[in-house]
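The complex appears here minus one protein chain, its other protein chains still in place.
Residue numbering begins at 1 within each chain, and the chains themselves are lettered A, B and C in the order written.
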C-alpha cells in the first residue's frame, strides 16, 4: 500500500541505499590518518580504495557541543591531526625526482645551444593559435604549458604528450595535478626568474603559484580542475573532450550508423493513425465500442507524443556549460594515449554559482544528443524493466560544483514510451511474449 | 599549531574564486573564526582517495567577505602578485630561498633515513616475535600477525610532522644531534613549497581587491555564523548551506539551510521536499532571509533576519 | 513489504507478496502488523487494471471449425444484447477545485480497478468508516491504533533511555573533570571548547515587529490568546469570539463549528451544524449506521482521464445537476489549476499547469503505469507497476514545462516568461533526488514541450481536446547520483 512508502521514511534513520552514503560527503576525522603508519605512506602503499577496511566508517560525531573537556580534547586532537596532514610537505626523492618547466607561452622547441637564434616560426612565441603546432616536430596540444624533462613513471602512460626531443608536454590540469600530488617538481623558467640560461631555473613553483598560473588558463576553470583531479585520484583516466572550448563548434562524437525508426515506433505510428478518430476530440479515447482486451484499450489511449531517442535527428548545438568537456575511462579500461577507446562516461562540468538553474530541455536534449546511442543491453537489462528505464538510451554525467564540492548526477534518456508495461505481465487478458508467462494465458 | 598568523590574512583571488594556501592560516580561521572552507587539493600523503583532501582551501565568497568585514583578511589579486613578484625577485633573495629549501630537504632526508632504520629494526623484532608465536600456535597465525606494513604503529605521521616543524622553525641542529651516526646523508629531498611567500614579498598594497560580491543569501549566512554555526556549501545535500553547531570535524550538521528573499515566491513544494529530506537525516530544514522593512532604510548591520525551522510532523 | 521492486519483473505467474493492509495505521504512520488477519486476495480484488470491462473473443483455432462458430456466436450475442457499460458518477466541488466520489459502489470500483483516487481521510484506500467503527469499539478486537500506540511508546521509551544515558555520561564526565581540576591533576586544555550556538537564533530579531499592520496584529494576537484559553474549557461561548474576530477584520468572517467531543453546538444560527456521528448510532445493532465522513477524492488528472480517456466516469457540476461534457471539463480544470482559480475561461494558456500535468498523467497511464500523487516525497507523481498494494513505487516524477519552440523566445517578454517558468535550482533538484534516495526511488524529470499558440483553424477547434494534447510532447530523463567510487571497475 502507499503506506509501504510511508514506512520507508520512518525507517530511514538507518542508512538507506548505499548510493546515499558516501564517505566524502562529510568532513571526516583526520585522526584516522594517525593510524596509517609512516612506513606505509613512504612505501607508497596508498589507500587506493577509500571504502576498504582501513578507513573506519563515519558516525562517531556528536550531536551538539557540550561543556566537557573530553569533547574539547577530541576536537582539538582532530584539528591537530588535520593540521599535520595538511602541513605534510611535498618531497621529491633525490633519485626519483621528476622535473618539469613551466612554459608560459605554450609549446616551444628546446633551446638550441648551437644556434642561439631559433627561427621565429618555430618558437611558438607568437600568439598561440588553436590547432596543431608545427615546429615542435610533433603535434603538441596548443594548451600545453609545461614540459617534463625526465618523464618516468606510471603517470605518463595516460598523461601528457611526448615531442620529438623526448620531452613530455602537459596540459595545465595535468601539470597542476601532478604537482599537487607531490609527483612533479615544476620549475619557473629561467626566462621568468631572470636567471642565466634557458630551461629550468632553480626556483620551484609553489602550489600557490601553480594554481595562479594554471587555473583560468585556456578554459581550465577550477571547477573543471576539481572534477579532473577528483576522478584522477580514484584512478580514472580523464581526457579533454571536443566540447572543451566554449567558442568552438562542437564536433559531435556521436556520429553513428543511421538508425531506422524502431519497429515499435512504426507500430506506434500505425496505431496513432488507426485510432486518430473523432474519439480523441471529446473522448472517450478508449472508444465506446466493445473492448476485446485491456491491451487494445491501452493502445488506443496512446495519444500523447513522446520523444524517442532512437529516431535520428539533426544534431543540435550544445550550449555551455551543458557540453561534454571530459571523457572518462574506468581504471579497468585499457587506455592508450594515442588511440583512446570510447569513453566509459562523458562529463559536463557546471559551476552552480554562475549557472544556478538546471538545464532546460533544449540544453539537456542537445547535450544528450551529443553523446552516442547507448541503449540498454545485456541479459540483465533485458530481464529487468526498471534497470532498462534507469539506464536509458543515451546518458551523460553532470558534475555540478558548489564552491569546491562536486556533485555528480547521471542523466539518462529514459524513453518510458518504449516500455509498455501493460503488455508485460499485468494481471489481465491474453499477452504476447509468452516467455514471460510460463503458464500462458489463463483462459 | 595554535599560532596566530600575521593579520590580515591574504586570501588569494584566482580566476573568480577565493583560496587560502597557508596551512597555518587555514587552521587559525577554522579555530578562531569558524570558517572552514572546502579543501580541494590532493593530499600528497594519500593521493589516491577523495575522503581526505589537502590544500588549497577554497572559500565561499560569503566566507571571504565575512573575513574582510571583520578585518581579519584581505583579498589579493594573486595573478598580479605572482606576475610582478617573480619578475622582480632579487637574485640574492632567490638564492637565499633556494638554500633554505635545500637545508629543509636535507633535514627531511635525514629524518626519513632515521625512520627507515627504526622500522627495519622494528620489523626484525616483530619477525622474531612472530616466529615465536608461530611455534606456539600455528593455527592462529594468519589472523594474528599484522601485515609487515603495520609495524611502526607508534610512528604516526604526527611524530614526523612534529620533527619537521621544529626544524622549520629554524633549528636544524636539535634533531641532527639525535641522529644515529650510522646513517649516511646524501642528497637532499626536493621540496615543492605550498605557498609562494617567501620568496615573494608580502607587500600587497597595490594588489588588493575589494571585498567579494555575495549572493542575496549573505545576510542569513552571516547571521547564522554570528550565532556560532559553522557553515559549509550545501548543494550536494540539497540546500544552500549546511549549518553545524560546532566544528564539522566533530559534529553532525543541524540544518539544511535555504535562503529566500523577503518577497520571493516560495514554492510550498520546496518546503515539503526540504522538510522531508531533513527529517530523513535527522536535520532541520531552515528557511530564512533578511526582513525588508519599508520604514527603515537599509542601514548596514541593522538588518533583521527571520528564519523558520521545519520538520516533518509525522502525521 | 513486497519483495524488492527493483528486481521484480512483473509477470502474471509470479504472485507478489501481498502487503498487509497497512492502511489501518494511518494514525501514526506506522504499518501495523495485526496478529495475522486473513490475507485478502489482492490478486483477485485488483484483477482489473481499468474500470472497463473487456469481452475477449473465444480463441480461434484454425483446424477446429467449431471455434469459428463460437467466435461468430460471441459476435452475435453482442448484437442481441450488448453488455452493459458502467459509468460512475462524481461531482466537481469548485470551492476546493476537486472531484469527489461519494457513491459507495463507485468508490470501490474506481479504487479496485486501477487505483483511482484516495480517501480524503485515509492515506490511500478509503477506510475511514471501518477505522471509526473499530475506534468506537463497534467492531471486535483491539484497534490497530491501540497496538501501534503501544508499540510506539515502547520504542520511544527505548530512545529516551538512550538519550538519558548519553546525558548521564556527559554529566559524570563534567563532574570528574571538575574534580580533577580541583586536584590540579589535569592541566586545562589550551584550546577553548567552541560554544554551542544559541538555540534561538532569531530571537534578537523577532521582537514584535513594527510593521504597519502590527497594531491590528497585536490585537488579533490577543484575541487568539484569549480564545486559546477559552478553548480549554468545554463550554466556552464561541459566538463571543466570532463577533470579536468580525469586529477586528471588518470583512467577511467564516466560522466553522467548533466541534467538541460532546456535541457542543453553538446556538448561533449562522454556525453550521455538523452531524455528530456519535448520535447516529441509533441502535446497538450489528450494523450501526455511522455517517461516512469520507469521500473518494480524485485528482483532477485522474478525473479527466476517467471521463475523457476511458468514458468510465461522468462528472456533475457544482450544483450536482448536470453532467459536464469533456471539453468543458477540460477548460474548467485548466482554470482551476491555479490558486486561486482563474475566473474566466478566456484566461487559459498553453502552459496551464493542468494541461502539462495531464499530458504526463495520460502518457504514463497509457503505458500501463498506476500514477499517483507524489506529494509525500516532494514530487509530482509516483509510478507504480500494477499498483500500491503490490509494491513500492519505483519511480518518482517531477514535471517541468519546456519552451523549446522558437515562438517562446521570440520576444524579450516571452523569453523572460519561459525562463521563469522552467527555472529550477540545482539545490532543489538535489533535494528531491536525495529524498527519493532515502526511500529507494528513482527520480525521473519529465519535461513537457509546450507548443506555440494554435493557428486560427486550430483555435476554432479548441474543443478538440485530442488535437490540443497532440501538440505537447513528453520526454523523461532518469536521474541518479553518480558515485565515482562505485563505478571504478
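Basically, contacts are C-beta pairs under 8 Å (C-beta built on N, C-alpha and C of every residue); 3 or more make two chains touch, one makes a residue touch a chain.
Keep in mind that, in the parts below, contacts and distances are computed from a predicted model.
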{"item": "Which of \"General transcription and DNA repair factor IIH subunit TFB5\", \"Exosome complex component CSL4\", \"tRNA-splicing endonuclease subunit Sen15 domain-containing protein\" or \"DNA replication complex GINS protein PSF1\" matches, in UniProt, the chain that is not displayed", "value": "\"tRNA-splicing endonuclease subunit Sen15 domain-containing protein\""}
{"item": "Among A:166, A:289 or A:341, the residue in touch with the chain that has been omitted", "value": "A:289"}
{"item": "Contact residue for the chain not shown (choose from C:46, C:354, C:369 or C:403)", "value": "C:354"}
{"item": "Contact partner of the left-out chain, one of C:291, C:415 or C:486", "value": "C:291"}
{"item": "Contacting the left-out chain in the complete assembly, out of B:101, B:249 or B:272", "value": "B:272"}
{"item": "Residues in subunit B touching the chain absent from view", "value": "224, 227, 229, 243, 245, 254-255, 260-269, 271-272, 275, 278-279, 282-284, 286-289, 291-292, 306-315"}
{"item": "Sites on subunit C contacted by the missing partner chain, in the whole complex", "value": "26-27, 82-91, 93, 95-98, 100-103, 105-106, 109, 117-118, 120-122, 128, 132, 149, 153, 156-157, 159-160, 163-164, 167, 197, 199-203, 206, 208-209, 211, 213-214, 216-217, 220-225, 227-229, 231-232, 238, 241, 245, 249, 251-256, 258-261, 270-274, 291-295, 297-302, 314, 316, 320-321, 337-341, 353-354, 356-357, 361, 371-376, 380-381, 399"}
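In this text, only the chains that are shown with their structure count from here on.
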{"item": "For subunit B and subunit C, chains touching each", "value": "A"}
{"item": "Most distant chain from subunit A by Cα centroid", "value": "C"}
{"item": "Subunit B and subunit C: spacing of chain centres that average the CA atoms, whole Å", "value": "45"}
{"item": "Whole-Å gap between the CA centroids of subunit A and subunit B", "value": "25"}
{"item": "Rounded Å distance, subunit A centre to subunit C centre (Cα mean)", "value": "37"}
{"item": "Multi-partner residues of subunit C (each touching 2 or more other chains)", "value": "29, 191, 194-196, 376-377, 426, 430, 433-434, 438-439, 485"}
{"item": "Subunit B, residues touching no fewer than two other chains", "value": "31, 50, 234-237, 245-247, 276, 280-281, 314"}
{"item": "Subunit B residues touching subunit A - in the complex, by the definition given at the top", "value": "1, 12, 14-17, 19, 21, 23, 26-27, 30-31, 36-52, 54-56, 58-60, 78-79, 81-82, 86-87, 89, 91, 94, 97-98, 101, 104-105, 108-109, 112, 115-116, 119, 149-153, 155-162, 164-165, 186-197, 199, 215, 232-237, 245-252, 254, 276, 279-282, 312, 314"}
{"item": "In the complex with subunit B, residue positions of subunit A that touch it", "value": "9-10, 12-13, 23-30, 32-43, 45-50, 55, 61-65, 71, 74-75, 78-95, 97, 177, 179-186, 188, 192-195, 202-209, 211-213, 215-216, 221-222, 226, 229-230, 233-235, 352-353, 400, 402-407"}
{"item": "Residues of subunit A that touch subunit C when the two form their complex", "value": "1-10, 12, 16-20, 22-23, 50-51, 64-73, 75-76, 79, 230-231, 234-236, 276, 279-288, 290-294, 296-298, 301-307, 330-332, 344-345, 350, 352, 356-358, 360-362, 364-365, 368, 383-387, 389-392, 397, 400, 402, 407-417, 419-431, 436-439, 442-443"}
